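Quick one: the structure is below, questions incoming.
The full complex has more chains than appear here; those shown keep their coordinates.
A and B label the chains in the order they appear, each numbered from 1.
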């Protein structure tokens, strides 16, 4: 396994892309092109398809294959493509990696197999098995809110020794976990840690993380890229200024409708309102109420979303 | 959709079969034959493949297809075959049902799509969509410990009105839930309720449940059949006698090793010791320690497991 050149220095913002869908639940290829071009034009450092935000497990295998092929074609090596291959079955995970490899993706991202409880020693053996079966480098994906399995710090440290395992995306939102992990990873510069929840991305980068895999960057790539760069440069004043926009996104936009699982629905509605793709989600899916769509519109208007705009508004 | 004759009066014990595997992770056809013959000879009223005990989500689609085909062939209409088609993707769930239908299975069993949070109204729309797309009758499958979604009583009541939805398998272990549900289902004789956890099967049947989908019946089908029949007949003294054996199974056999996820591992080891199939599980899988295997052996010996044996032992 060779780590591709474009990946070696991967830091920064890697948005977990939504999967644009047509009304009959096929990939909306034109929307996908607009979306990928939108985030690359916004300066992102990579893209991640088939993550939680990409509705990974809801999509049929044919659809997932289509997502991988088109993502690699559209990105066209402008930025690295990371592919989520998380699945409940190890065989299907490996099959997806083969497709990703053939299509020219740069890496895969894999969460613990969900549904069953998994012990930490089983988890480590799982990552070892994957690493020996796969051609592409692997990012671990800690997503306990969905998989119900927390990849322990000890397991991450052990897995970081496996050839082919090159980093972690942590979406636990557990700052204590990240802090301890970064503390214990000191000296391992080649093992990269990305953080999922955009609310704490800047603090995590200040604490030592290598970047963010932040859903909001689907809509506002520049905001997150600028915030990342401010944090990486230690420009604390600019971090404060931009962080307020992110907190505003989190406390206003993502709370529209008030339900737990609305994040992807809201992202897709916002992208729809920006003319990028349709709002459809994979099933089971109940469309947003008109009043909620109006609320999304209202909040989007109230956001000033790039450092340039913000400075302009000051 | 027609409900098959053999299914109409389905009550009793429907073991959720383990999936016997070869060392290279194929279906152990010979072991599967022994297992199915063993439980049918033991008097079970139906069999259920690709449930949680059958390692549903861990198996590749090719393997799941193979399980369905062989189960139907081996059962050969001696008892109804229920097929678990639970999946994260609605398309794959429907595809599995098509296979089950073609192979001659009598019904499918489906839990909520897991990984993402699902609201109750989304869940109901999901069951409606499935019912309209499927040929076989459907049992809902409430398994909150694994899916993290509780099918609410209200949703079950509404779903029980959908044509094609004919029952519920509840594995919540929540006696209050079952009690309230049975209370509110009164009068709906055609909607069947089966209970998963074997520890409370008899009490649930006494309270109004129609049967049990109990893992222990893989090993000891007679015990569960006799216990079910005693409960259904209101023979409280015999229930007490047999229940002690089930409690003993639960408090001794299933606690070997002391870990949360060992239930299937222990079932397979016990079946291995009885000469029915190998102990292999799907990955990630770490084999049982030799000391634990000895403990399984010791506990199995200590069990007197049919009413006949028990009465003999008195």
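We take it that a contact is a pair of C-beta atoms (placed from the backbone, for glycine too) under 8 Å apart; a residue touches a chain by one contact, two chains touch by 3 or more.
The model shown is predicted, which means the values in this text are computed figures rather than measured ones.
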Next on the checklist: Quick check on the homomer: 2 copies visible, but what's the full number in the structure file?
Outcome noted: 4
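Definition applied: only the chains that are shown with their structure count from here on.
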Item to check | Interchain centroid distance [CA atoms averaged], subunit A/subunit B, Å | outcome: 37
Checklist outcome for this item: Counting only contacts in the complex, subunit A reaches subunit B at residues 25, 52, 55-63, 88-92, 113-119, 121-123, 125-126, 129, 146-148, 259-261, 282-286
